[in-house]
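Missing here is one protein chain; the remaining ones are kept as they sit in the complex.
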Amino acid sequence: MTNVSTIIGRLTDSFGLNLQLFGLTLLFSLPLGLVIALCAMSRFRPLALITKGFVWVIRGTPLMLQVIIIFFAPGLLELGAPWGSGASARFTAATIAFIINYACYFSEIFRGGIQGVPLGQAEAGQVLGMTRSQIFFRVTLLQVIKRILPAMSNEVITLIKDTSLARIIAIKEIIMMAQEYTAQGLIWPLFSTGIFFLVFVGLLTLLFARMEKKLEYFRV
Amino acid sequence: MPILEVSRLSKRFGTAEVLQGISFTLDKGSALAIIGSSGSGKTTLLRCLNFLERPDEGRISVEGALLFDAADPKTQAEKEIRTKRLNFGLVFQAFHLFPQYTVMKNITLARELLEKARRRDTGVIVTQEQVEAEARALLAQMGLSGKEAAYPHELSGGQQQRVAIARALALKPKILCFDEPTSALDPELTGEVLRVVRDLAKQKTTMVIVTHEMAFARDVADHIIFMDEGQIVEEGPPEQVFGAPREERTRQFLARYANEA
Partner (left out) sequence: MQRKLLSLLLAMMLLAAPVLSLSEDSDLHYVQSNGKLVIGYTVYAPMNYTDADGNFTGFDTELAIAVCEKLGLAPEFVEIVWETKEIELAAKTIDCIWNGLTITDERKANMEITMPYVKNAQVVVMKADAAYENTTSLEGKTVVAEAGSAGETAVKDDPGLQKAEYIAKEVQTACLMEVSAGTADAAVLDLTLANAMIGEGTDYAGLLIVDRLAVEDYGIAFRKGSDLAEAVNQALMALKEEGLMDQLAKEYGLDLAF
């Protein structure tokens, strides 16, 4: 029988994959989400419409399906192997699918946050001779962040749990690893994965509470 | 020569003609009060002067230099409009202070950014100490010494509006515009703001004031414009417009206000 510490060790290692996917997704989807939000709000109508259509497709289809399509479509359509080969190929494909998916969700939160800042703030910046980017970065951005923090905290917590969807293309994240033991007749590893998620979500919750506290010094 | 010349300014929103051929001039060091009922176009006129709205027709000149000509797209380039705006300052009805910055930073932020750009372009150095010293002097003038480190939400409406006036003055505009500066305030707080504006008038600050405070307008302004339905109905010195209005519409408007007061 496999011993407990080995199993916990392997579960911990595989949770590293969940964390990597989580980290990379956040790192790239946050800026990409901002770009998508700005495109969706563009005064150039075709760009805004195409962006909104794209966001609709991504938000309107399951992430699991997107992961499958991004990983398999190039091979099925004989486009070669853009993701490379082996386990890293699967991880690359999943990361890209996650980044696109989460960027679209973030973009909608950003859009709501940006549009929620009173127009007067931007106008006050304008009459003070500030440039568009100065207004965005010096005036609007922090107010947007304060407004969207609760919604972002929700999405980010969902993200860590969503990372286990990557197992659909056989990325050996923690739940898939645990299922290997289920297949050998051991049930407890599967249930114990919940503890990993719980602990991490606990840390995230504390982090977001701290950030919210940090921004409590002003009101919007 | 007048410091501000507005000629035949028109603005439409859809089919609504909000401004119809507005022309007037303003002398340096004088205060102009624009009165009129809601929807008469006075706020739109102010927003046009500050390039927050783009007029469909007409021209705006400051100190003899053409700033805007609806017929000449060259005068409407985004980058230039930004510098042209600096001829004007605008105090909003709802203050629009930046909530995340202290009173001090609210006043100095735009100035710091401008000085940074100026240093890059011309090499002229204005130190942070200098900018802050000027801000402190403005705050003292507004009766707000000691509030430098406060955040907007910690201040009363009247205090916020006075910070907003200091913020506008920090950029040393040639013409300072007020858009109903006391309309968002509780009645007991209007006095402190009006007092500050009155002081500015005494110091010969060139001002355009859109207001509903008739007594204040009569007291502080050198010249009154009465607007109705996008047109200037009557203008002249306060004694004339308030004391002996020539137009029937002006008389009706003032009578309504007298009844309310």
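To keep things simple, chains are lettered A and B as they appear, and every chain counts its residues starting from 1.
Please note the rule applied: a residue touches a chain if its C-beta (ideal position, glycine included) is under 8 Å from a C-beta of that chain, and two chains touch if they have at least 3 such contacts.
All of these numbers come straight from a predicted model, not from anything done at the bench.
Taking every chain of the complex into account, the omitted one touches A. Contact with the undisplayed chain is limited, among A:Leu19, A:Leu32, A:Ile69 or A:Val201, to A:Ile69. Against the chain not displayed here, chain A makes contact via residues 1-3, 6, 56-57, 60-61, 65, 68-69, 71-78, 81, 85-87, 89, 167-170, 172, 179-180, 182-188.
Here is the rule we go by: only the chains that are shown with their structure count from here on.
Each chain gets a centre from the mean of its Cα atoms; for chain A and chain B, those two points are 46 Å apart. Partner chain A is touched in their complex by these residues of chain B: 50-52, 82-83, 85-86, 88-90, 92, 94, 96-101, 109-110, 113-114, 151-153, 167-168, 171. Chain contact summary for the complex, chain A toward chain B: residues 118, 120-121, 123-131, 134, 138-139, 142-143, 146, 217-220.
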